[in-house]
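With one protein chain withheld, the remaining protein chains of the complex are depicted in position.
Per-chain numbering from 1; labels A, B and C assigned in written order.
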Amino acid sequence: MFNTVLIANRGEIALRVARTCREMGLRVAAVYSTEDRDSAVVRFADQAVCIGPGPARHSYLYLPAIMEAARQTGAEAIHPGYGFLSEQADFAEACEAEGLTFVGPPPAVIDRLGDKSTARAAMADAGLPLLPGTIEPVGDAEAVAKVAADIGYPVIVKAVAGGGGRGMQVVHEPDDLPRQYREIRSTAQSLFGDDRVYVERYLPAARHVEVQVLCDSHGNGVHLGQRDCSVQRRRQKIIEEAPAPGLPRGLVEQMGHAAVRGLLAAGYVGAGTVEFLVDDQSRFYFMEVNCRIQVEHPVTELTHGVDLVREQLRIAAGERLDVSQEELAARGWAIECRINAEDPARGFLPTPGPLTGLHLPGGPFVRVDTAAVAGGRISAAYDPLLAKVCVWAPDRPQALARMRRALAELSVEGPGISTNRDFLLTALDHPLFVAGTHDTSLVDRLTASHPREES
Amino acid sequence: MFNTVLIANRGEIALRVARTCREMGLRVAAVYSTEDRDSAVVRFADQAVCIGPGPARHSYLYLPAIMEAARQTGAEAIHPGYGFLSEQADFAEACEAEGLTFVGPPPAVIDRLGDKSTARAAMADAGLPLLPGTIEPVGDAEAVAKVAADIGYPVIVKAVAGGGGRGMQVVHEPDDLPRQYREIRSTAQSLFGDDRVYVERYLPAARHVEVQVLCDSHGNGVHLGQRDCSVQRRRQKIIEEAPAPGLPRGLVEQMGHAAVRGLLAAGYVGAGTVEFLVDDQSRFYFMEVNCRIQVEHPVTELTHGVDLVREQLRIAAGERLDVSQEELAARGWAIECRINAEDPARGFLPTPGPLTGLHLPGGPFVRVDTAAVAGGRISAAYDPLLAKVCVWAPDRPQALARMRRALAELSVEGPGISTNRDFLLTALDHPLFVAGTHDTSLVDRLTASHPREES
Amino acid sequence: MTATIEPGTAPLAEALDEVRRSAQSLLADLGHRPRALRIRAGDVVVEMEWTEQQAPSAAPAPAADAPPPAPVEQAPVAPPGVGVSAPIVGTFYRAPEPGATPFVSEGDQVRRGQQVGIVEAMKLMIPVEADADGRVVALHVADGAAVEFGERLMTIDPEAA
Partner (left out) sequence: MTATIEPGTAPLAEALDEVRRSAQSLLADLGHRPRALRIRAGDVVVEMEWTEQQAPSAAPAPAADAPPPAPVEQAPVAPPGVGVSAPIVGTFYRAPEPGATPFVSEGDQVRRGQQVGIVEAMKLMIPVEADADGRVVALHVADGAAVEFGERLMTIDPEAA
């Protein structure tokens, strides 16, 4: 095991990783931008290094600064968290070159699975079901039109290099295709420097269900069940739960095994997530792989009683998985709500600013992951995630009731700050969500009828 | 189920009960003394009634005020929490007389089990092992001397009406007996208005292990495993864990079954705890029954995934237990540390006062039960429990590491306030505690060697 | 202002006096009002706190005129004068029995210690007494209404004594 781990991230995930490091007896080295000088992880860490100014491209995304910080702190391993450099093969490679352990899969695996085209090919090879569409990028408008006609409208045109909800376009009519094809290519070029796109069938009423997988470096892999992340605003998840409600038992196991098979075939090492779409007839289709710990990992931790960051670190240190698939059993139900400093009535506009008051929920079966403190501030330089409120209960109705109770306990004060708390409560109370039969269109239904605040 | 529940308590347990009521859709009525005007449960409750001034005997212990508050709020049930009126048969009777449901066992059961003499008799009848000693109270010094000679020194002389660590005296030498016998009788008379005492063998190196039991009103009973509460200062528990470390598997089941058998035989209904002493040869002896929810109930909730307050309310409403003994399985390990506003260097003297700053631990597998908030105060009128910090982990070493991490995150600020946090950390690090081979003498070992602060 | 007094016996009264006198003299010498004061002597503790709003300045004996921090649930504005508070949570009655003449009505002169109402709690009839000589200037609670401990039942104007 390592002596010192550098955490190349900020906010709640940096603190969350630091907590596990501390519990494992590992020295915690943090990095921070000048914006995060007084952050929770800086106070928590054994050592903290300022790596640059606020804008992430000059600090958290600036590879030389991160590598220097690792050198200065004597870190033997770097945990990238999520976002920032976590899925950059270059970064994993630089770590390797410097003799540092990157806590994540090998660079080549990140490369292969980060490219949607090669990822689809790899998963298809491993026998995972894909939505009808192309595996290879489609070269011109005519070819796209032909494929679209074959698989039937609506289709979705996606950038090979896309991710995080960016670089995709739904096409409903053949007439719209040429224009939208050009648009998405040009968008992809400007966003990712890569204008390759592919086409697949678009499922308007699908559920987003993902499988948490752990693979060690000795060829062993297990899954830790499903998470349903269908409640999304602008393709950003805001409510996640485990297990996924209403899935037939057979499907749960099929998806779990498929995910493990797919990642083992790809040479995966570490904690990873395989995202699927599940249609209204309970058929599942591979969507993409996330080569990192995910924001919503706590719900799996709560149902499975496993510290996923601990497993990441153990795997990165070359240790073997110490649980078998048979021993991994889910208990009860867990839900996570992402509290963002944003205004749902203004199109979810972030509302950064000083935090003068903060009261977090507590008590039975409530977990809060946050780096926010009263007296601190929500920075405009980063994403507006303020806290993750998670609950556990023996069943879904009790978990829902507990989440309502917990969210009602939350209070956030500060000039100009608003949160999506009430919006989350509205979503939790929606009959489709209560019934567990909602899909990714839930938030659109809510915002369509949501009264816009006058400004 | 009830519509409105009155919570006849204060502090963290009042809030904890209120949280479950809210989750169950029950209206929460709180009571408060003038000292607790701005307390967490007052803010949380649907309705709150001021029942008297600070001193508990004029408010939380004042039966007419509590009953009036129940009438005014339209409560159908009263949850007594722990302490205060929770084990007063009179109170349970008054509730019955007013047509209110007392959330606890029937008055006659409280009466029988609250008297240590009749409780010992009842448990002996149910086949539970007792320490050698008398079941009936012993009438005079000569009889006591004879019993003590029979069972062998050291013996412990206990007030029949005693409890909570008060009204007991260890006697090491026959010569000391007459004087100490007189002393304990006079103490018992002044403390409890009842000078009856009994005698049993004293175990200097015993462990305090208790079994959590749930009995419904239909004659069903289950246990939820053991808690070890051997870390005590002045017979007040400060660290509790579940399960109890190092008990042979057979013993665990034996004790569990004995506890359920004993309580069912006594006509018990509700959540109750049977306390045992376990000697260094893993023999267990019945000590007493607690007819209420206990401070340390969260560790059982964490290992068993059961909300015990919810079960109390369901049972009180006449519902049946919905889990069988076979379904109740412990997972992992849980530890609770009681953070008291007290100064270990000054004989654990309470340090009440304003709380100017409070930062609570959070993150993975940490639960904090507290009613304290920054800007509030720790009242001198009540016990100095500031927060219960609980952790869960798959095994005891990980739980210990997590507790150390969590305690290190805690920060409490206020003029004159100190806490036992560092003392708890010292106890957690003691080789005997780390090995799980400690007994009730651990704190004495620590305080004996604890450096006294110069003043 | 909060005074916390532990139960006890004879010598306690003396100790209490001493601690109280000490507090008074300390405050008088100070010439201004702190935010909080706590004096402890053995088992006796006197604690005082003042709200932020209260003018510190060179006010006279602060303990005497400092109003207690307004309880959240109290009636928004209490008229000036001496309040008569409910001695227990219960039901307030203006008269000794239904239909009888009320103990007092608005405008009545009362003397300190005179019974001005009843609060019933679980069949206990607790008399409510005037805290000062004066005129009853306001009744705040209707006959038969539920009251909390400490709730202001009526106001007496001692100037009108």
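Worth pointing out:
One rule holds in what follows: a residue touches a chain if its C-beta (ideal position, glycine included) is under 8 Å from a C-beta of that chain, and two chains touch if they have at least 3 such contacts.
Worth saying up front: this structure is predicted, and the values here are computed from it rather than measured.
Across the complete structure, the visible chains that the omitted chain touches are A, B, C.
Considering A:34, A:282, A:411 or A:437, the position touching the chain not shown turns out to be A:34 (whole complex). The chain omitted from view is touched by exactly one of A:69, A:103 or A:138, namely A:69. Residues of chain A in contact with the chain left out of this view: 34, 37-38, 42, 48-53, 59, 63-65, 67-69, 72, 94.
Listed by residue number, the positions of chain B touching the unshown chain are 353-354, 415-416, 455.
The chain not displayed touches chain C at residues 15, 18-19, 22, 25-26, 29-30, 32, 34-42, 52, 56.
Everything below uses one rule, namely that only the chains that are shown with their structure count from here on.
Viewed as a contact network, the protein chains form an open path, each link joining two chains that touch. One inter-chain figure worth recording: chain B and chain C are separated by 36 Å, centre to centre, where each centre is the mean of the chain's CA atoms. With each centre defined as the average position of its C-alpha atoms, the distance from chain A to chain B rounds to 42 Å. Within chain A, no positions touching two or more other chains are listed.
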